[in-house]
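One structure is given below, represented as structure tokens, and several questions about it will come after.
A single protein chain has been omitted; all remaining protein chains appear in their positions.
On to chain A.
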Amino acid sequence: MSTLRRLSLIAVAGALFTTAACSGSDAPSNDATNQTEVQEVVPGGEITIAATSPITDWNPISANGDTTGQRQQQWPLYPHPFLTQPDTSVVINEALLESADVVESDPMTVEYVLQDGVQWSDGTPISVDDFVYTQAVQDPSKCAECLAAFTEGYSDITSIEGSDDGKTITMVYSEPFSEWRALFNYILPAHIADGYGDLATSFNEGFVQNVPEFSGGPYIIQDYTDGISMTMVPNPNWYGDGPNLETITTRYITGQGEQLTALQSGEVQLVYATPTVDTMDQARQMQNMTIQTGSTLTYYHLGMKTTGDVMSDAALRTAIATALDLGDMRNRTIGQFAEDVPQMKSSVYVPGQQIGGQEAYQDNMTDLGIGAGDAEGAIAILEEAGYQVTDGKLIQPDGTPLRDLSFLTLGTDVLRMELAQIAQQQLLAIGITVTIDAADGARYSPALREGDFDIMATGTALDLGPLSLQQWYGTDAPRSFGYSNEEADRLMEAAAAELDPAAQIELMNELDRVLMGDGVVLPLFGTPMMAVYPNTHGNIFINPSKYGTTMNIEQWGLLAEPTAS
């Protein structure tokens, strides 16, 4: 027996030694930064990017192809009129366009002027035909069978004409459309579509099923092995500056942990993902790595139902909004690993966001007196409305105790679960008991859409400005969960049609005050992102848009002088 015990101890000691040897605990920790300035790089080199999922649909603007991962991977293959900068400003893509402006406001007319020599990889010029095709497949009146992801704005375009040898493209809209810069984000090649068949066939089958052998961007696909990897090399007919790297390989690795291990083993050189405390620690333990963190235009927020037996009472919603400490929520969640990502005090713009060169973000929350964890203030609001807090329990004006409120959250999302738990603690101070409804993926979204909750935590992408908000807060909108406010509808409609940035910013901030005043949205913080790569590489940024980090892929390269770790 003693021999057995001795041998067991030796085996356990061996295992512990191995673990200790592998942990690399002596490695220096790296600090995360948010580098946004272009650094000097040299031509040549390669990089392997870790991606979670392979391409399942090669058409980046089809309903199935328009997903975050696929958009990011296919960005280098297409021409794009506008680019989102790391600071959230939207600028013209000078490689493709000389200019793009609204030249008439009634009817709204947009004029794009192409640069000389812009062309597809096979030498065919990028022309008005490509704009005409890309518009038609996203306009249900021209192609009802086309399975496009997004049709708003495209269906307002009444004509597209080319002039000046096809260099100038003029579009007329039936209605003013403030988010016109978000259209034509991927321009599809009309001459390739011709070879696939009619509009619906080319869009739903040709572009969907075939690995692109063309490119209108800096890189072209050299090889794609389904589910394993995609290799891109420079487009020989690229018309812009760069690209610098000779080969860009995307390696499909599911799971952030596995991606970081692959980075550690040198099998990939870039991990771009949403960080957690654990993954950030793991990244910081690696030597000679650059770690960037930043936030995006997609933000986390809480929301309250504004209809139903108890939540229809504005006083109760206001009290809840007043009692919640949203800054504390930020500090106790992403504050642990993404210190640079600030608390949001607006539900319509992220901090620092610019629209048309103007600062758009405003703190509308403080003026409304919500989100600061003011339990006394919340109780005062409740008492004025006839509620009482007795023995730690909130009693309604009719004398009955308030029922437990249901907090809907996604059970698999650690961050949203933490938010629910913190809210649960905070609301106890005003006598409200919260039960957490940790729904799985299959139930969460339908429950959200149908308003099967009292309070919820979710995320919203703000890439489309007023249109992004309309999907949640417009009357009878796809996700409105019963919310309806005429003033909010009016403001959203006006902002969607407002072409003057200053006026639009004003309308949006007014909308923000209405939405937060109703308690229908309580903003928290932008979704943090993390980019980890060897410090030999440069110009890889956190891009706040839904198109991700590959937006400036032609600038990526090997640094002339590698940074110190």
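Note that a contact is a pair of C-beta atoms (placed from the backbone, for glycine too) under 8 Å apart; a residue touches a chain by one contact, two chains touch by 3 or more; residues count from 1.
Quick note on the criterion: contacts and distances are computed from a predicted model.
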The complex's invisible chain, by UniProt name, from "Pyruvate/2-oxoglutarate/acetoin dehydrogenase E1 component", "Zinc-finger protein", "Peptide/nickel transport system permease protein" or "Molybdopterin synthase subunit MoaD": "Peptide/nickel transport system permease protein"
The listed residue (A:160, A:321, A:467 or A:491) that touches the chain absent from the view is A:467
Which one, A:208, A:372 or A:417, makes contact with the chain that was left out? A:208
Please pick, from A:104, A:223 or A:339, the residue that touches the omitted chain in the full complex. A:223
Could you pull out which residues of chain A are in touch with the chain that's been left out? 3-4, 7-8, 11-12, 15, 18-19, 21-24, 48, 53, 56-58, 63-64, 66, 140, 144-145, 147-152, 208-209, 223, 225-229, 231, 249, 251, 253-255, 258, 261-262, 264-268, 441-442, 445-446, 449, 460-461, 464, 467-468, 471, 478-479
